[in-house]
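With one protein chain removed, the remaining protein chains of the complex are shown where they sit.
Think of it as A and B in the order they're written, each chain with its own count starting at 1.
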Amino acid sequence: MIYSLLVLSSPASGQCAMTAARFARAALARGHTVGRIFFLDAGVTNGAAATVLPQDETDRLQPWVELAERHGVELILCIASALRYGMLDETEAGRYEKPAATIHPAFTVSGLGQLVDAATSADRLVTFGG
Amino acid sequence: MTLHTLNASPASAAFADCLAMLAAGDVLLLLGDGVYAALAGTGARAQLDACGARLCLLREDAAAAGILARVAGAEVIDIDGFVALSEQFPRQLAWY
Partner (left out) sequence: MADGKRLLLLIRHSPYGSSLARASLDVALAAAAFDRPLSLLFTGDGVLQLLPEQDSEALGVRNPGRLLASLPLYDIEQVYVDAAAAARYRLDLDAAPVAALALGREEIRALIDRHDHLLGF
């Protein structure tokens, strides 16, 4: 089956965002297609390139990067939420004259149409919030 | 038939709203702070048992919470089991 995921959870609070990443990997392992993961609201902070965690905590960016690079999963940050949270790619950083891009290159920014498309074209839509 | 996921403690509005929407034939998967609703002998657990929906909770979150020995009667599943539930149930609704 084709799965689309919607992630509203920030990696900074609770474990739900990492549950979403594990869910995606488990779905792939069961033979499903995970075409697109859309990040909205606080969920966009999963794409932060420069987060630094204490040494006794596991990295929360790498699971996403692996999904994109190894499994071809599209990771899309809602552009309106991303700007609100200061999450900018090179293009947006230039456009708004901000000092640096803050998004890891495994993620792309795009509009809500991508969520609507992902939701209406998938067999399964699973949301992770809170 | 809906797969409900609850990621909020039993004291939350999300818990009450989710409870009101659960129907027999649905399944409720507790994750994050939602796992505390499975604690045996609590009012929240009694309400969940009474609603007729199947009750599951995510092992990693329950283990972190230290409640695995206190949720008798609820199904403890891993992430693979979560995917399996999503295969069986055509739609999911996230409460948080």
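As a convention for this text, a contact is a pair of C-beta atoms (placed from the backbone, for glycine too) under 8 Å apart; a residue touches a chain by one contact, two chains touch by 3 or more.
Keep in mind that what you see is a predicted model, and the values were worked out from it rather than measured.
Trainee: By the document's own contact criterion, which visible chains does the hidden chain reach in the full complex?
Mentor: Touched by the chain not displayed, across the whole complex: A, B.
Trainee: Any idea which of B:Y36, B:F82 or B:W95 touches the chain not displayed?
Mentor: Checking the options B:Y36, B:F82 or B:W95, the one contacting the hidden chain is B:W95.
Trainee: Touching the left-out chain: which of B:A23, B:A50 or B:A63?
Mentor: Answering carefully, the residue with contact to the hidden chain is B:A23.
Trainee: Just one of A:T19, A:T45, A:S81 or A:T102 touches the chain that is missing; which is it?
Mentor: A:S81
Trainee: Touching the hidden chain in the full complex, which residues of chain B are there? Just list them.
Mentor: 1-2, 13-14, 17, 20-21, 23, 90-95
Trainee: Go through chain A and note every residue touching the omitted chain.
Mentor: 2, 6, 8, 40-42, 78, 80-81, 84, 111-113, 115-117, 119-123, 125, 127, 129
The rule is simple: only the chains that are shown with their structure count from here on.
Trainee: In the complex formed with chain A, which residues of chain B make contact?
Mentor: For this pair, the touching residues of chain B are 5, 7-8, 14, 31-33, 58, 60-61, 64, 79-80, 82-84, 86-87, 90-96.
Trainee: Along chain A, where are the residues that touch chain B in the complex?
Mentor: 1, 3, 8-9, 14-16, 19, 22-23, 26-27, 29-30, 32, 124-130
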